[in-house]
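Below is one structure, written out as structure tokens, with a few remarks after it.
The complex is shown incomplete by one protein chain, all other protein chains being positioned as in the whole.
Moving on to chain A:
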Amino acid sequence: MSSRSTGETGLVQLLDPEGARVTTPENESYRERVAHVKGDDLRGMYRDMLLTRRFDDEATALQRQGELALFAQSRGQEAAQVGSAHAMAPQDYVFPSYREHGVLHVRGVDPVDRLRLFRGQDHGGWDPTEHNTHLYTLVIGSHALHATGYAMGVQRDGLVGTGDPARDTAVVVYFGDGATAQGDVNEALVFAAVNNTPQVFLVQNNQWAISEPTTRQARVPLAERGLGFGIPGVRVDGNDVLACYAVTLEALERAHSGGGPTLVEAFTYRMGAHTTSDDPTRYREREEEEYWRRRDPIDRLGALLRAEGEWDEVWAAGVEAEAEALGERLRTEVRALGAPPTAAMFEHVYATPHATVADERAWLAEYEQADEPADHETATEATR
């Protein structure tokens, strides 16, 4: 096993695992970049991470109760997601994979809508244009190309390097360590590099692609993957929300100004299973999980807030109450999400009428209508 790809070397870090500020010559530019992030901003990030975790817990419980077909937790990755999402401008466009619940929370995507896919009620769940946040993509790495093409469109729209922070636009695409092995991600890096797209590739290296460790995907730190494509790479402590924010901010500044794409590797850990379908105890050690539990991103920021006198008990109680309300809402509203009408399976297959769809839709409607009396008769017989 290569220690080079799994080791925590070369990480940008602003908070150590105990929540103390890290002051090194190497991180000076990042410290300056986030010098303005204080009190309310830090508490806001804490709140977002806490609500994301509560979302995870409730969704996992709902899956265990049979209310969701599947769920993919973001537990442990809250700092990488919330920190990076806080760095974005509203006009920036996000392409998530499928566990970016913290990113979607920050982007304002409704929590119930985020679960429609997992409920089997919708293949999407929200309006991407409303939040500048694309739908989840389940085929690993496919969306890296969509993000690159979208960024090529942003370039053509003349929204790069305008100097106007309200207009300059970038695209952020999230994927995992496993996806870096996919051809599509590598092709996306090629297209992004040669087109100098306004783009951030944000790899959340959570150490495990289902049961396969990162060492099965790469022999070098993933951030170094960018170099061969001519794309700068940055490695950041993914459990340090402040560092994730700073590093993404730098990458977005580069993208907005016309400096091109950046590959960010957020070195983090998936505390839960890949999805509710797998069992991590079959493939990883308890010691490893304990090690990462001590590096928890939420605890880390909480410790900083306490150490710097920014912790406010009234505020903390308010956040807890908000989390309780979120849980209650998910339990109630997700259970209420029924099946769409049968005809919905034929809607939006095409943007314009298609004879085959129209024929089959009409056939099924007729069949179901003809079938109703038969069902009724059966039901009547059964009650006799």
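Operating definition for what follows: contacts are C-beta pairs under 8 Å (C-beta built on N, C-alpha and C of every residue); 3 or more make two chains touch, one makes a residue touch a chain; residues count from 1.
Rule of thumb we're sticking to: contacts and distances are computed from a predicted model.
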Name the omitted chain as UniProt records it, choosing among "Alpha-ketoacid dehydrogenase subunit beta", "Autoinducer 2 import system permease protein LsrD", "ABC transporter substrate-binding protein" or "PaaI family thioesterase". "Alpha-ketoacid dehydrogenase subunit beta"
Which residue from A:Thr23, A:Thr129 or A:Gln369 sits in contact with the chain not drawn here? A:Thr129
Missing-chain contact among A:Thr148, A:Thr262 or A:Thr276 belongs to A:Thr148
Considering the whole complex, which of A:Glu67, A:Glu100, A:Asp168 or A:Asp184 touches the chain not shown? A:Asp184
Sites on chain A contacted by the missing partner chain, in the whole complex: 122-124, 127-129, 134-135, 137, 139, 142, 144-154, 156-157, 183-184, 187-188, 190-191, 194, 347-352, 354-357
